[in-house]
Each structure stands twice: as structure tokens, then as C-alpha cells.
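The complex is shown incomplete by one protein chain, all other protein chains being positioned as in the whole.
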Amino acid sequence: MAPGHFVLTLDAPELARSARPGSFVAALAETGGERILRKPFSVFIVDRDAGHVQILFSVYGPTTKAMSQLQPGAALDILGPLGGRLFTPDPRPGVHHVLVGGGYGVPPLNFLARELKLADPGAHVTLIHGARTASFLVGDDGLRELGVSVIACTDDGSKGVAGKVTDALAPLVSPNPDNSPLPPGNGGISTNSPITGGRGAENGLGEVALYTCGPTPMMKAVAQLALEHNTPCQVSMETFMPCGVGICVGCALALPDGTFARACTDGPVFFADEVAW
Amino acid sequence: MAPGHFVLTLDAPELARSARPGSFVAALAETGGERILRKPFSVFIVDRDAGHVQILFSVYGPTTKAMSQLQPGAALDILGPLGGRLFTPDPRPGVHHVLVGGGYGVPPLNFLARELKLADPGAHVTLIHGARTASFLVGDDGLRELGVSVIACTDDGSKGVAGKVTDALAPLVSPNPDNSPLPPGNGGISTNSPITGGRGAENGLGEVALYTCGPTPMMKAVAQLALEHNTPCQVSMETFMPCGVGICVGCALALPDGTFARACTDGPVFFADEVAW
Amino acid sequence: MKLSVAIGSLTMKNPVTVGSGTFGFGSEVAELVDLEKFGAITVKATTRERRIGNPPTRIVETSSGILNAIGLQNGGIDDYLTNKAPFLRQFTVPIIVNVPGESPDDFAFVARKLTDAGAADAIELNISCPNVSHGLDYATDPTLIAQVVEAVRKVTHLPVLAKLSPNVTDIRPLARAAEDAGADGLSLINTVIGTAIDARKRRFKLANVTGGLSGPAIKPIALLHVYRAASVVHIPIIGMGGIVSATDAIEFLLAGASAVAVGTQNFVDPGVGITIAEGIEKYLAENHFSDVAELVGALET
Partner (left out) sequence: MKLSVAIGSLTMKNPVTVGSGTFGFGSEVAELVDLEKFGAITVKATTRERRIGNPPTRIVETSSGILNAIGLQNGGIDDYLTNKAPFLRQFTVPIIVNVPGESPDDFAFVARKLTDAGAADAIELNISCPNVSHGLDYATDPTLIAQVVEAVRKVTHLPVLAKLSPNVTDIRPLARAAEDAGADGLSLINTVIGTAIDARKRRFKLANVTGGLSGPAIKPIALLHVYRAASVVHIPIIGMGGIVSATDAIEFLLAGASAVAVGTQNFVDPGVGITIAEGIEKYLAENHFSDVAELVGALET
């Protein structure tokens, strides 16, 4: 695993059966009084036959610290699968599914990529994921083997595209003729490349469906690209979620009409234009 | 170890050098916010050469639970040695040192017995310790080998004398001619044996010095016996100790004059007649 | 074993309900827990008009507690009557509706609608929410509390509970004012006002600046308020503040509460109220009580 990242395999047959891409679980770790709430973690890799569900996390605070110290065989109190609206595979035939993730947004996209390939092995699926540096790139496990194109982006160019995920994404929704299509690791894609085209399909690219999960600034940039190019884009929001089941209204997500949705049960997946960015 | 009892060996050379019988350490275990205070534990067995100090405990609450789960090599935050007045060996030549303990009061008495024997291998030292049943008798490790007489008492007679520690103690300070001297395990000592004699020495017994540590009701009974027979008796008090270093005054111990001492730094060891029982 | 508790004409079959605002409208968790097993369900605050609530961040964690500043987000009384009450009325469990307001008229308006529609079995007057303007003034002035209770008393035959704030110098005169004005019971306590600061960003953590503290951190405060209020009123008290276990709940009963509500802990386990009701029953049996009422205020002193 990348430094500071952990994968827990939960023996949870019921969860394995019912989890869908975008589902999350709420974990209660023993932190004494330091933290009293459950914390949400996306379902990462599911093995339905074995009844196993994996989650991937890094240590942020007390809950993830306690989880990182669990010994094999230990019990973890989880509630799930949670989530109201989850990722929905874009039904357009031949559509290019582009999944854009960063940080802990990658795990649910891995799950989504697998499900897309499971439903249609010929599906055109690309995962673009980004991190500060190569060692922080996590969560793409097993996707290449399934025929998913994986494009890594690193801020420092230590692996894949040097730059942000949007640098790798832009040509897919709006090709810039000056750039070759996605050379891995040569830093050739400039963050300043002007947005020239309309939606991808009109520029000779196949139709594109976007799915994104990660830090809000990243998702906002992806959503903006999508909105500019009229590309359907599903975003899985990362608000703080005190209860995860819809009873606290602490996960308020601002909507364009000035009201608030509950990110946990009205989402976590929304269409990009449903959110006030 | 007896069920539910744990011994931790601390690698603490400084502590090993400076701890004396009656010294305690204040341990801070990671319990999150469940418990924010340190908890006191008596120094049990000290290996000055190795720089090791042992403490013996059973699981009462969050601190002892966390301590019971420590893995070898783990760190434990301790402060010590603490304690103002500690056990002082009675200086009278040939005196019979009788140590009376119950529960977690036995560990400091084990330490005391060893020190008495170390200072004078010919010293006459007896440990009387009691518990509900045989499996809860702990803390006498290694004493028989050093020539300490160990008298066990169990409420249910499953080991040693059937009865309370005071049943075994009474004949030592006030012999009852109807009872043979301390038959182990036959339950022959009656709790109702009338107090017949004055202090031990006057009854043909050698002079006796008492040292006791354990639950307050037990120590109170021992102290009463001692006071009735004019036998010097050192008691190590077991009040709740929020800080252990004299700054909180939360360890108030009622004195005969109606005022309160700090059990941590004015004690934990007092003479029986200094305490309002 | 008698576990039931009466608050005016409201009968709870066991002494456990939920804290308003910590259990939604019941429907959210009806698949996870059996609503019928609660003594009553207390639903989210329902106001005269719809309220959109405060912007995020609305909830932050503190040591053994959370601070919330939801801002009473709710659809308003008409939304409650149309979209929430019908679901709840499929069950037999009594419904307590929490009603905040900015004037006696506001409280009475909502209370009358609830009564007319038969959409509540008791009304809890939220005279104490620290997160909206005016809330606090009503919470701290016995005269205003009396006005609110009287205004509602006039328009409903339903049991009326006054939910008081702990953010006061002395709860006793306020508890008495509510009783004298005709309240059938008290709910104690609402959250304790506080704030949290992000030292790195040098900002308040809550968009609303202040929030209400709840969870185990406030239990000692809540127990004392309940004990003090119980010492001056004769009406039953629903005790709350930091309850996570049956032992906590029993402490509140011993302090003088006739029933209890579980709040923040629902976010961890929405079924915890049921576990607590079972735990109370077990404690009563083990200690040879035959009626939960015997435990109320039963402190040896």
C-alpha cells in the first residue's frame, strides 16, 4: 500500500450483497470520548462470493487511527450500506465512462469501474486519478487487468501526467489539437490550454459520461468542465456526515435554489448541475 | 496469573532505583476522553539490576482495560515513584513483621516483605492475604522462597484459612488458647473468638508490627485489632487519587481532628491511629 | 413490571423517547429500527413556516460531544401534516411534536393545526433553541415562558411539554413558571450553548458561530438541571442530555425525571433507545422494583 494508506477487509456478506458503487458504510471505532460519531467510508472492492468488502483509508484523525490499528480478526462496528442516490451507469450505448477521482474519492470509482465492466466487458471505461506525488496514488487496484484505462496525474510529475486531473480530463471532453492524446508521464499537458471545443461528441470524440469523487475543489473543477461541455456528470459529495442515515441534517449540501439537501440520503451522488458549487 | 489479573513489567531504571515499599506510579492509558486522569498503581516487584518494575492489576475500568491490552514493547505513560510517607520497617529488634493485604493491597506488601528480608535475611516476616476464593489470591509471588510465612485466607475456604484476614491475624496479636496456631485451610479459626489478651508481647508472642493495604473495610478491621492491642500498624490508604502529586486535594482522607489530609503526599501510608476510620 | 409513564393524557409504554432533532421524523430510520418499541417518538422541530436552516458547517465534534447549529431546518407545519404525519400514523407509537416559535402566536398557531389534524399526541414547546434569534430570550424569562405555555394551553387539549434551556443561571423559576402556566410536563435539557474554533484557519468552525453542545460531555450539567427542576415542580420531566446507556437513563430517573430521551447517540445507533428501555427493565427486575415510577427521584441521601 502507499504510505499511510490502509485497506480493511470486512467479513460482511450482507453488505457485500447489497452495496452498489457510491454506497458507504459508517464506522464506529473505539476512540473513547475523543470522537463520538461514526465516520463514513466508501465501499471499495467487493467480493460477493467470499462475502468480503474492502474499504481504503488513510489516517486523518481518531477514527481512522483506531481503524489502522485493528488486528486481523478484530471486530469493527459498521452501519451500511448507506446512501440514497448512488452512481448510475450512463445508459447511452457506446458512451465513454470517464471516472475522475482524487484522494479517498478513488475507492468508490474503482467499484464503479468494476461494475461497468461486469455489466458490459466491452464498455469504454477510463479512470483518471490524481495525487500530489506518485506514492499517494492509490485505489486503482486491479482495474488495468479488467481493461480499464488508468491515467495517473501527479502534481510533481513523479508518475503519469504532470498536473491536475482536469489537465488529463480536458482533452477527453474538449480535445486540444496541440496536445497528443494523453502521453503518460511527460508533463506535456499544460494547465493553461485554452478550452476550445464544445462537448466531446461534437469534436469527434465519443460521447462522454463523467463520474467524480474526491476533494471538493477537484470535483468543482471537474463539474465546471462538465457543465461547460454539457457532459453529464455525477458527483459524489464529501460533506461531513454525522449520522449517515438522514436524521441529523448535519450533512447539509447547498443547492442552487438556496436550500439544503442531506448529502447522506439525498445523495451522496448528485448531478453536477444540482449542486451550488 | 489468577483470572482477570495482569502484571506489567515496566522498563524504568530510574523508577526501579528510587521506588520504596508503598511507592506508587500514576499511569495514563489511552482511553480517549472516557477517562482523563491518571490512575495509581502500587509498585509490586522491582528488579533494580535489570531496571524493571512490575505492577499488578485487574481490570476495573477504562484505564486498567487499556493497560491489559498493551502489547509487549508498547509504551505506557507513567509518573512516579509517587507517595509522601511510605512503609517504614519497624526498627524494634526481633519484631515480627505481619503484613496484611487484600486485593490490590498485596503488591506493595510483597515489595515490603522483600525489602525486610533483604535488609535482614533473618527477619521474621509473615504475609496474610485474603480473597473471596483461591483463584483471586494474587501477589505473593516469590515470598515463600525468601523465607516469608504466607498465610492465605479465603472466604469460601478454597485455600488456606477459611475466613477473613483478621481471623488469621487475631491469634498473632492476641492468641486464643482454644485455637491451634494457624492450621492452614481447616476453617478452625472462629470469627467470634473473644479477644482475651493484651498486646502480643505480653502474651508470650514476640512483638508484632502490622502493615496493611487493601480495601478500606479490611484495613479498618485490621486497624481496630491493632489499636485494641496497642500494636503499631501502618496502613496504606486507597482513596481515589486524581493527581497523585498533591495539587488537587481530591484524595481527601478524614483525620481524627475533623480535618482532611492528602492521601497521596501526606500518605499513602499512615499509622492506624492517625486516620478517622 | 410496570414500565409505562403518563404525561398528562399521553401514555408512554416505556419511559424512553428520542430527543427532537436527533431522529428526523422517524421515517428515515423506520427500516433500521422498530418504532413501536419506543415509549414515544419525538419528531424534529416543526415551525409555522418552512425554514431552510443554517449553511454548513452545521455540526462539529468536540470532546465527548458535538456542537450543532442546524437552524431548525424543516418544511413547516403544512409539510409536516401532509408529508410526515401520515407515515407516522401508520404506527401506534405516540408522537410528540417539537414546536419552536418566535412569539406566543407562532407556538399557538402550530399547536392548533397539530391538534385539529390529530397529528400529535403531545406538543413539546421548544422554548430554548439556542441557534435562532429570539429563542434564547424566551428561554430565560419566566414571564415569556408563561405566555407561551398559556397561549398554547388555550388552543389544545393535548399534553403540553415545555422544553427548557440549560443556559440560565437557575432553572427553578423557569420550571415553576411553566408548571404554573399549565404545562403538563417539562423536557430538560436542550443543548448547552458553545462554540468551536479552528486554530489553523483562524475561523469559527460553525457557519452560525455558536452552536448547541450535546452528548456525554453535558450529562453532569443535565443531571443537575433535572434534579433542581424536579425539586420544585410536580409535573413529570423528560430528562435528557448525554444519555448513551441504560445506566445513564437510570441516573436521570434517579435525579427526578419520569422518562428520558436519547439524543445525539441516535446518530451512532438509532436503536439505542430500545436497548435502553430493555436495560431499564432489567435493572428494575434485578433490584426488585415493580414499577419504573419507584425509581423516580429515589436517591438515598
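Think of it as A, B and C in the order they're written, each chain with its own count starting at 1.
Here is the rule we go by: a contact is a pair of C-beta atoms (placed from the backbone, for glycine too) under 8 Å apart; a residue touches a chain by one contact, two chains touch by 3 or more.
Predicted model, so just to flag it, every value in this text is computed and none were measured.
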Hidden-chain contact residue, picked from the options C:254, C:276 or C:293:
C:254
For the chain left off this view, which of C:63, C:115 or C:275 is in contact with it?
C:63
Per the touch rule stated above, chain C touches the missing chain via residues 62-65, 67, 140, 167-169, 192-197, 199, 201-204, 210-211, 213, 215-221, 223-224, 227, 242, 247, 250-251, 254-255, 283, 298-301
For chain B, which residues touch the unseen chain?
28, 33-38, 79, 239-240, 242-243, 245-254, 258-260, 265
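We adopt the following convention: only the chains that are shown with their structure count from here on.
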Cα-centroid distance, chain B relative to chain C, in whole angstrom:
50
Where chain C touches two or more other chains at once, the residues are 63-64
Contacts with 2+ other chains: residues of chain B
33
